[in-house]
Structure formats: C-alpha cells, structure tokens
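Have a look at the structure below before the remarks.
Note that one protein chain of the assembly has been removed; the remaining protein chains are unaltered in position.
For reference, chains read A and B in written order, and residue numbers begin at 1 within each chain.
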Amino acid sequence: MNPGFQEPIITLTSDFGVSDGYVASMRGVLLKLCPRARLVDISHDVPRHEILPTALIMEATIPYFPAGTVHLVVVDPGVGSTRRALALAAAGQYFVGPDNGVFTPFLQEDVSAGAVAIEEKRFRLRPFSSTFHGRDLFAPAAAHIARGSDYRSLGPAVDDPVKFQWPGTSLNGDELAGVVLHVDHFGSCITSIKAEDLPGWEAYYVRCCGVDFGPLKRHYAEVVSGAPLALINSMGRLELAIAQGNAAVALGIKAGDDVRVAATKWAD
Amino acid sequence: MNPGFQEPIITLTSDFGVSDGYVASMRGVLLKLCPRARLVDISHDVPRHEILPTALIMEATIPYFPAGTVHLVVVDPGVGSTRRALALAAAGQYFVGPDNGVFTPFLQEDVSAGAVAIEEKRFRLRPFSSTFHGRDLFAPAAAHIARGSDYRSLGPAVDDPVKFQWPGTSLNGDELAGVVLHVDHFGSCITSIKAEDLPGWEAYYVRCCGVDFGPLKRHYAEVVSGAPLALINSMGRLELAIAQGNAAVALGIKAGDDVRVAATKWAD
Partner (left out) sequence: MNPGFQEPIITLTSDFGVSDGYVASMRGVLLKLCPRARLVDISHDVPRHEILPTALIMEATIPYFPAGTVHLVVVDPGVGSTRRALALAAAGQYFVGPDNGVFTPFLQEDVSAGAVAIEEKRFRLRPFSSTFHGRDLFAPAAAHIARGSDYRSLGPAVDDPVKFQWPGTSLNGDELAGVVLHVDHFGSCITSIKAEDLPGWEAYYVRCCGVDFGPLKRHYAEVVSGAPLALINSMGRLELAIAQGNAAVALGIKAGDDVRVAATKWAD
C-alpha cells in the first residue's frame, strides 16, 4: 500500500434498500469508529432475505476489490435468533456478517480461510438493538478490522461456518443441465452453469422454459435487437438474455427454472 | 479528531431520486467548494415533499454520525416561495435546508440549538436557479460550514424555526393510542409510539386496522414466517411487521392509520 496513504475500504451489502436511512445509520457508525474508511456500496437491493443471490453477487464482485478490503454483509433473516455472527478472512480480504451461508463462495475457494464468531460484547454499540445487528454489531466489528485490529480478537474460532450447496449442473451424455440462479436488473437470467462446466463440444445449444436460445454467442450485439441469446457472461456463467430486451419478463423465466445445453440443435 | 486527518463529512438527504443527476449536481458543488469533504447519502427516496417521514428518518440516523457532521437536507415543496433557508447547529452537528419543519427532531432535543436564515447572497452559485436551491444555495452553504466557517456567517439569527407537532400518543386507562408514521422499504409500519411511552404493564397487546399483532415481541425471528408481530424497533419505536413479509401490503396499513396498545388481550 502507498505509505502515507492508508484509507481502508469497507464495502456494504444488504437487502435494506436505501430509502429509509438503515444503510445510512451503518455508514455513520463506520465513519465514527473508523474515520479514515472509504465506504463503497456493493448492493442494498439484493432479493430480501435471500442468501444465494447475495452470495452470487459477492462472488462476482469481491475479486475486483483490493487486498485488505473489509466486506460488511447484512442479509440476515435470522436476526435476533441464535444464528452466529461471523468475521472471516479469505482470499486476502475480510468479511463480516451473519453465519447463514452468505459467505459460501469464499469458504469454498480459500482453504486457509479463518473464521471467528463475533462474541466479544465490548465492540457492540450501546444501547444494543435486537433487530438491527447491522448497525449495532456488524458495523462496529467491520470498523474494528478496518482500523487494523486482528479479526480474531472479535471472538472464538469457528471451524464450521454455514455453507449452502450451490445448485449444481449434471452432464448426461450430450446434454448438460443446470438452473437459473438469479434474474438481474436487465431481466437477464444467470445460471448455475459455469464456463468450465461446458464439455468440449463444437457448439452449445441452449434451451430454457421451452425457448430455444440457439448456439452460444460471445456478446449481445451478435443478434438483432429483441432476439433471445445465450452467452457466457462477465461472471463466467451461462446467461440467458434478449438483446436490448428483458428475457425474464418476455419469456417468463424465473430463478429456479431448469436450463439445458446440448451439443446439437434442439428438435422443435 | 485525528490531527493530520481532517475530512469533514457532509450527508445528503432529498426526495430527488438518483436517476436524473440532480443529486450528482449537488455532489459536484460540494466537492468543488470543499474538496476534502466525504459525501454520505442518508436517502434520496424519502416520500416526495413529505416533511414528517424525512424528519423521522433523520431522527433515527443522525445520532450515529460523528460530531461536526454537516447534514444537507433538501425536501423542499416550497422552493421559490418565501420559506426561509436555514442553517442550524444542534446536538453537536450542523444542518442546512429549508425552514419547513424538517429539522423538528433536533430543534426539540437541543435547547442550545442556534439557527440562522441563509441570506448572504455571496455564498450562492451564479447563475442562481429559482427552482433548485439544493444545488445553488444549500450545497454552497453546507460546503461553507464543512470548510470550517462559522454557520452564523450565513445570515441573521432565527429564533422561530418551523417545527411541526409530532402525532402524539394518548393513554386512556389500559389503552395507549398512536398512529402509523411511515411505512418502510420492508412494508413495516413505524408508529408514533416510542418505547418510553409504554406504561409499566406486564404485557402489551397491539392492534391496528383490525389485525391483532399479539403481545409485543423482541425480534422478528420470534414468530413463524408470515405471522404478524409488533416490536420496539431499532429506532426505539413501536413497529408493526410481518415476519419475512410485507405488513403494509398484506394488511392494508398506511401512514396515518390508528394503532392501539392494551394491557390485556383484545377481544375478537
């Protein structure tokens, strides 16, 4: 890092929306406890209480941040219950949030990942709300790490952080099957099939919800406006789209729908 | 403050939305006039032209910011009319915005609050728009304060800033009555009843729009998904919610609706 210029980055991810001041309260806490922090939003509109799309967005985004970035993630359907609070070091960065699987992409990729349960109460805000741990527990913990303290001082080591099982892909002869994981802002449908899952076929014919997406393309401009297409997107995942259109709305595709890839054209 | 590290914080609150560049123009003005400023959004999606929910969001958020923060608030149905422009010191922080009641929470809490009418024209941008004081009058005034100047140099003292009367609560024997003030992003309904308004009863049974919210809970995870509940939320106010659901949509609750709390179960 540039000596004489040390401003830690803290990213924020939540399902709070940005209309009510909940995110702003967390920003205030972060800046009060770590005045040098730079705050960067990942998203505050992830699907409410949904762990998988949050993890998907983080998987696609976090690798572009500098080493040492602290990622505060508050998608937390179990706030107030007995779910643990987690601080985690993985892939050269830090993560703070509920132990509900939201950090699955980073737990799987980094065998050296260390995790602790945030149990030290001295870092909490007082008064402490039982409904807003993002503000009163997670933000102070993130600020603590961003100030340069060891994340392991936040509580005891945890060797079984919650992971979810990604919906997989299955190969049956000349057909590869997967599912739609997330519909994005454009109505494009991001699937469980990664580039590296594709067998060494000469072409890949994609089908979903009875619609033929034709052979795999490289970019959206390869088809005429309004035409459906499939490509490997910027996350390295198979994506179903309509050029300059909204595939989810136009074709009725939603998260969980089956998608299939074949080596040869689909029969009508 | 950390010597050698002085970056003033300016927060922005408006009903402008973020799609058209109006907020960005204010950000540009702030950074041009106060290059060291850190800009933090509170919300740009408060209900349009509505003072009370804006004040509610600020009441819940501002206490989490560091001393000396400058809060720029532009919810301003009277732009161009004779409403005054206000700069205010209260609770160790600074406020700039229209004199329409939006600062009510801070006027009531801090008896030492000082306010001035921003009348000095030398701080305004030129050309000066009669429809966008946020950019041409309030942002320059906020930058002026953030640069370390005395807010009292902006104009003459005002001893009667506009305050609105919060919808109150009333206690009648074993029943406490209040109203819904705001429906948040989750569809949860924030009421005029504060924790300190609750009498010393053994339990609190909550009812609103003909729906029984049962005895007061401590957190959302205490009821099953889809069940209505009432709790004291992270703002210290009685809130009506549906666990992992949208109470306002599901139950037809809206701002202004009556809410009642009783010491004993409601008869059906």
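Following the convention adopted for this analysis, a residue touches a chain if its C-beta (ideal position, glycine included) is under 8 Å from a C-beta of that chain, and two chains touch if they have at least 3 such contacts.
Given the structure is predicted, the values throughout are model-derived calculations rather than measurements.
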item	value
Omitted-chain contact residue, chosen from A:Ile118, A:Val179 or A:Leu231	A:Leu231
Missing-chain contacts mapped onto subunit B	16-22, 24-29, 31-32, 35-36, 39, 48-49, 77-81, 129-132, 135-136
Those residues of subunit A which, in the complete complex, touch the missing chain	1-2, 5, 7, 9, 11, 38, 40-46, 57-58, 60-66, 69, 182, 184-186, 218-222, 231, 233-234, 244
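We adopt the following convention: only the chains that are shown with their structure count from here on.
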item	value
Separation of subunit A from subunit B, taking each centre as the mean of its C-alpha atoms, in whole Å	31
